[in-house]
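Omission of a single protein chain aside, the complex is shown with its protein chains in their original locations.
Let's look at subunit A:
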Amino acid sequence: MEMNTNLALVLVLAPFLGFLINVFFGKSLGKTVSGIIGTAAVVVSFAVTLFFFSEITQTKQAIQVTLFDWIQISNLHINLGFLLDQLSLLWLLFVTGIGSLIHLYSISYMHDDENMHKFFSYLNLFVFFMITLVMGSNLLVLFIGWEGVGLCSYLLIGFWYKNQDYNDAAKKAFIMNRIGDLGLLIGMFILGSMFSTLDYATLKTAIAGATNLNIPLLSLAALCLFIGACGKSAQIPLYTWLPDAMAGPTPVSALIHAATMVTAGIFMVTRLNFVFDLAPDVQTVIAVIGAVTSLVAATIGLVQTDIKKVLAYSTVSQLGLMFLALGFGAYEVAVFHVITHAFFKACLFLGSGSVIHGLHGEQDMRKMGGLRKAMPVTFWTMLISSLAISGVPFFSGFFSKDEILMTAFHHSIPLYVVGSIASILTAFYMFRLMFLTFFKEFRGTEEQKYHLHESDGLITFPLMILALLATFGGLISLPGNSWLNDYLAPLFTKVAGEEHHLGTTEYTLMGIAVAGGLLGILIAYIKYFKQDNVPESDENITGLTKVLYNKYYVDEIYDVIFVRSVNVLSRFFRDYIETGLSAFVFGLGKVTNEIGFQGKKLQNGSIGLYLFAFVLGLCAIISYIFLAQ
């Protein structure tokens, strides 16, 4: 037990140590050393995770570690503790695994940046908070990590702080996340007052043993928690920060805004599956929001010209699909897609980073093209990942996406249709990206063309590993024979009776999905390869494309409704209410002064006036006495 505690602490604190070293000594250590330390710190966590993971696959016993009392509230005792069970270890595996690869990649990618040690310290801090989020044994420890990763996201989006647009994007991400966080807090308050605990294990027993559960209140809690998930995992209506977050360096987009942090909402819902299972209405809301988000984001992705923006909307869309699965209580399906998505989306982002790096910062696909020859590794790895995300058979995404759509089909045909359309669109915009970037002639400057080259080994190695995982990752949950479902089974109260039996319906659905994906690819091929179309420059975009290109003007609408109105209110309060109140208080003083001043006039020493007042008073008293009788 003692050893487990120590190892768990190593797992959490190794990245924190890396952070401290880089913060205090990073500059003097030099760029390469600081990068190596940052990477090594995460590799240590990965190694410990592997150890725990191999343990749990054998013992199937969760490990609970309690450190000390943290916050005392009358009916709640919240301690700082960790829970290493199937779910957290699975998450840790890809957080630290992909994290290590991305750290490695960053050594090369960020090497020209003067603040590279800062970058690694933030990245380490992020991994620390992400591990805390995943490993916490109660909701409040999760919340430390939850807000902590939000902070790191803020720091890394605004990493190039000289540009105020980037700072705006960072601030927006933090504030929109905090809207969700308030929901999460309120959800915690309700759960805490209902069950007197925020500890997962205790909560689960309490709910299982409860009679006369107040289901409406529990549903309210679930809804509030889901609002939190919407913020972190970029779902409607809180999704607009994620595309803007692409202002950060590309490794950040891969790690935080694709593979790990944005999946925190799915993690939390899966973690609290026993709460959500009792709130079917909320589950419906989750499924609908997930489906709609996946479609809306996919349509916006169709016309974007910034390579990272395409991937960002694709991420929002894929997260939507995961929530679609969560809404049907198919937690293991959602988790499966989280994992495959982490592989191929991290690969895609890192690949796009390799491209951007090769073109010295160019992100506009209209100025790319023909990079296939100069950057073969980048091309092939991205191609594999694109095939995976498009659901082409036997790549990882095929299995996970297929399971989501199949689950949807069994519960709700309309949502199945929405999800399927989103998937077809995904195949289209991904291959649009591929054709525009890697095929035909190069459309950039001669200068760029001259310097075109494949990135170095530190960049291509992670790409190759991730491409490998994107290819074979689906093996962890083959239809009918799912290692993943067995592994996760202890988490869920539902008996695994819902195992899909592969029948005619399933094969038909699979056929439709594959055909849809291929159709999307084909259209992209015709449009961007055969016909050699290149998206118009910004001013020539019109009609529906313009609406999509401007993201349905949602940012502008939010701006008017929320940002401007609160600012108008602020000015009104400042200029009118504040000055008004102040004048009122001064006015009280003036009135007192005035009374004194007028009163002074009476005391003017004139005996006549005094006598007059005296008689007047006497009359008043006498008449009062008479009238009173």
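What we mean here is this: a contact is a pair of C-beta atoms (placed from the backbone, for glycine too) under 8 Å apart; a residue touches a chain by one contact, two chains touch by 3 or more; residues count from 1.
Keep this in mind: contacts and distances are computed from a predicted model.
Participant: Unshown chain, UniProt name, "tRNA-specific 2-thiouridylase MnmA", "RnfA-Nqr electron transport subunit", "NADH dehydrogenase subunit M" or "GTP-binding protein"?
Facilitator: For the chain not displayed, UniProt's protein name is "NADH dehydrogenase subunit M".
Participant: Write down which of A:59, A:74, A:504 or A:540 is the residue touching the left-out chain.
Facilitator: A:74
Participant: Can you tell me which of A:171, A:372 or A:449 touches the chain that was removed from the display?
Facilitator: Residue touching the absent chain, from the options given: A:171.
Participant: Tell me which of A:143, A:429 or A:528 is the one touching the absent chain.
Facilitator: With A:143, A:429 or A:528 as choices, the missing chain is touched by A:143.
Participant: May I ask which residue of A:9, A:29, A:47 or A:186 touches the chain that does not appear here?
Facilitator: Of the listed residues, the one touching the omitted chain is A:186.
Participant: Kindly state which of the options A:50, A:151 or A:458 is in contact with the chain not pictured.
Facilitator: A:151
Participant: Go through subunit A and note every residue touching the omitted chain.
Facilitator: Answer for subunit A: residues 23, 68-74, 76, 80, 118, 140, 143-144, 146-148, 151, 154, 158, 161-162, 164, 167-168, 171, 174-175, 178-179, 181-182, 185-186, 189-190, 192-193, 566-567, 569-571, 573-574, 578, 581-582, 584-586, 589 touch the chain left out.
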